[in-house]
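See below for the structure under consideration.
A single protein chain has been removed from this complex, and every other one stays in its place.
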């Protein structure tokens, strides 16, 4: 069975194919048109952890391809998992109904368990701290679209690097490219996990760590900002100390390169000032439309459309 | 951007255009047919306060126009608003997916905040005690369809006039017409807010207040009944005292004019006796189909279909 379960499973060739397909679908997203290539196909969205953003992105992708959707926005509240049904059995059932299934789950590995019972393609739509390959792909697509390449770029990742599955998926996918330089900017205790740093070094990437975003900013082609939850900090003082130095505002943008790009998986709280939204280098809302195009590409590929 | 945010924004000319469009769509609703004019378009329904009635009305309208729907029936339970995302950012996202968005929110002004971030038309589907313009429009449409006009009618509004946003929206929209006479029938403490009464008087409408529905009933062309929540009353005795005199039953209908109409936004509890349902002057279920037709008209207008 042809699933999309892990960022690790995707080869460079596949990534570039997804980009090419996404290029074809992006005008459909931007002009809000509808194709007919998925006519008669059903996408099931099963979210064991609610996410309107990701669920709507998949559903929009399927509808703009011409297909239909059956949806459970909150599987934990309203499904038989409460009665003790295994993910395997749930997958046997739902794959009898749907042609393709997008699953989000709060615990790592659960989407793979689910896929073991499915007779149709399953897309990992985020499994807890584990992986979020479609988000990773749309992030790389955004980079590629803006630079025409990925090789050789300098990428800063900023904020809660420990808990951001989005950045972990980005790193996994970036292993397919060459000569990357990483700058990790994180508060103490929220640093990038060692196994990821090792993995990047093993791939002959340059990796450095900084605590001051202002020092890193002028150096980067890509700035990947993330949300930090206040609760992650040991104390209110700790929080206040870091708060300022991790916020991207128009002052920070002034010291960045003219052709760099600023990304964020959203939702944001205040880690990017709204003044920055109008800066042409801010790409976080562009990521939203890129996300639909990439998910159309993924659905189309898995369904052989 | 072409939104429908407030009853105040709608001119008489626009109201009459909506009615004309609704006349065209009503047979589609009653005969349960489907058009193709919204083919390829997506409506997003975002309900920060659940309402099956209003959500289904919008979704049915979009489907009967030929479009598709993405839906979040309970945004508070399952969305990033919990994580601190602003309505502005949510709107940026959802308007990338959908062609048009129907938003309900428990606090006044929130739908306007949302619209400030949206790149597609936003319809206020009720914002707390504020406004509910599409309900107001369907109420006026029901009046107009039954009398062929609105000018000159005598309209009683009965029940919890203080908290009924539906009646407040009705009043705002009725300012576009002439020579109306209002009779407000409300228990002490639940009277129509003074600013609305003043606004009507300024428009040269006649406004009187009564506490006895039986005295008002024979005088009216339109009786707009509302639900009173028991909790609104100071005491059980207070409740019992008012309870009887605010219930519309077949005895009350006997003293009403032969060609008057009885309206209610639903849900009702016991403020209209079920015996009245078969009275041809009872229009509250007719309002449901009128609501779909009016919302088809609104969607069609905002999308330039």
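Residue numbering begins at 1 within each chain, and the chains themselves are lettered A and B in the order written.
One rule holds in what follows: a residue touches a chain if its C-beta (ideal position, glycine included) is under 8 Å from a C-beta of that chain, and two chains touch if they have at least 3 such contacts.
From a predicted model like this one, the values you see are computed outputs, not experimental measurements.
**Student:** Given that one chain is not shown, which residue among B:56, B:147 or B:239 touches it?
**Tutor:** Residue touching the absent chain, from the options given: B:56.
**Student:** Just name the one of B:41, B:105 or B:227 that touches the chain not displayed here.
**Tutor:** For the chain that is not drawn, the touching residue is B:227.
**Student:** Among B:20, B:34 or B:240, which residue is in contact with the omitted chain in the full complex?
**Tutor:** Looking across B:20, B:34 or B:240, the contact with the absent chain belongs to B:34.
**Student:** Suppose we count only contacts with the excluded chain; which residues of subunit B make the list?
**Tutor:** 29, 32-34, 50-53, 56-57, 59-60, 63-64, 69, 71, 73-74, 77, 227, 266-269, 274, 285, 288-289, 292
**Student:** In the complete complex, which positions of subunit A touch the hidden chain?
**Tutor:** With respect to the unshown chain, the touching residues of subunit A are 39-42, 44, 68, 70-73, 75, 77-80, 83-85, 88-90, 92-94, 96-99.
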